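Okay, handing you the structure first.
Complex shown without one protein chain; remaining protein chains in place.
To keep things simple, chains are lettered A, B and C as they appear, and every chain counts its residues starting from 1.
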Amino acid sequence: MYQHKHQVRVRYADTDQMGYVYYGNYAAYYETGRVEALRTLGLTYRELEESGVMMPVLENHSKYIAPALYDELLTITTSIKQKPEVRITFEFEIHNESGSLIHTGETKLVFVNMTTKRPCAMPKNMEHLLTPFFGS
Amino acid sequence: MYQHKHQVRVRYADTDQMGYVYYGNYAAYYETGRVEALRTLGLTYRELEESGVMMPVLENHSKYIAPALYDELLTITTSIKQKPEVRITFEFEIHNESGSLIHTGETKLVFVNMTTKRPCAMPKNMEHLLTPFFGS
Amino acid sequence: MYQHKHQVRVRYADTDQMGYVYYGNYAAYYETGRVEALRTLGLTYRELEESGVMMPVLENHSKYIAPALYDELLTITTSIKQKPEVRITFEFEIHNESGSLIHTGETKLVFVNMTTKRPCAMPKNMEHLLTPFFGS
Partner (left out) sequence: MYQHKHQVRVRYADTDQMGYVYYGNYAAYYETGRVEALRTLGLTYRELEESGVMMPVLENHSKYIAPALYDELLTITTSIKQKPEVRITFEFEIHNESGSLIHTGETKLVFVNMTTKRPCAMPKNMEHLLTPFFGS
């Protein structure tokens, strides 16, 4: 398993008139979690696209346990629990400032060759970086 | 079952550099589907909040079958398949201009008393409007 | 002068915890005003990009006179007051449901050749459609 923690500050832009983070805005928090998890590993999603591979989302699942509030510093824990092949699944846990688990999520993406627009295997450089986390 | 169709035009604001609608923006499309489904039934979510009941989201699930593209006129089919009690589940199907099913989603919300901040039963006026769709 | 009216319904997604439309979300309302103004004229921005011309924004100015509220049906009046050349300026007035002017805006865009990435003249088909509105 590969796991990474990242923090995001809730912006006024993210809230709605209920005074909570709008339910659609967690997807961008997940994105930040994924991207920073990869960056820490030694890879940027920007480079991945520059090398001709993009990662569109296939599925997204969210559970809203308690609201996230304006200006809170949220901790996003991003996990890759299974070695990716053509698809990669990220799992997310979000804790608020007082340490409560307020949200869980799961996003499944697919590696796509940007030229053929067809699914492809995980790029070699990414596989090289991830393999050590998944035993033999 | 209660079902309603509504159309939304994809804005430039909704797209990302992949040239697709960003995966987090479907949540707002679902919102539009829910709100217009209720309005056609004879109830606005605005009135619901004014009467002291809000509906935060508990769960959201999305499947991205094919991308939605800029300026497409999407058709959102919103269904309530089970009679709501303290919770209400909306299901969504999104078809693009050429009639292809490109996306499905499901959102579960809970009725919350805005004063006590605790779950409550579906408001009577809403129950009155929905009951005819769910047999005896 | 060319002028066009279009309506948008304020989504929950557009509001913030002040209970108003977030100040950054008016830009997408302007976008809708521009795009529908062009569509009514007989041209879509999608076609423009497909023909190799894009229109990035150079300047944007907004005055917030009174807040826009959730679920209000806003009327966006989009005006082109001067015949465009390499640049085009759209002016916006937004009225709420009770007819009050709550917002004004102005956006200046530039025609850019997508191949050379350099400014270019307004495309001929667009000029043809707009000329009748600007006398001789």
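Basically, contacts are C-beta pairs under 8 Å (C-beta built on N, C-alpha and C of every residue); 3 or more make two chains touch, one makes a residue touch a chain.
Note that the structure is a prediction, hence the values are computed from the model and not measured.
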{"item": "Residue, one of B:Tyr26, B:Tyr45 or B:Tyr70, that touches the chain absent here", "value": "B:Tyr70"}
{"item": "Residue numbers in chain A that touch the chain omitted from display", "value": "9, 11-13, 27-28, 31-32, 35, 44-46, 70-71"}
{"item": "Touching residues (missing chain, whole complex) on chain B", "value": "12-13, 15-20, 22, 24, 70"}
{"item": "On chain C, residues whose C-beta touches the chain left out of the figure", "value": "18, 20, 22-28, 31, 54, 56-64, 67, 107"}
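Assume only the chains that are shown with their structure count from here on.
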{"item": "Chain A onto chain B, rotation angle from CA fit, given as a multiple of 5 degrees", "value": "180"}
{"item": "Rounded Å distance, chain B centre to chain C centre (Cα mean)", "value": "28"}
{"item": "Chain centre separation in whole Å, for chain C relative to chain A (CA means)", "value": "34"}
{"item": "Per-residue overlap in chain C, given as positions that touch at least 2 other chains", "value": "12-13, 70"}
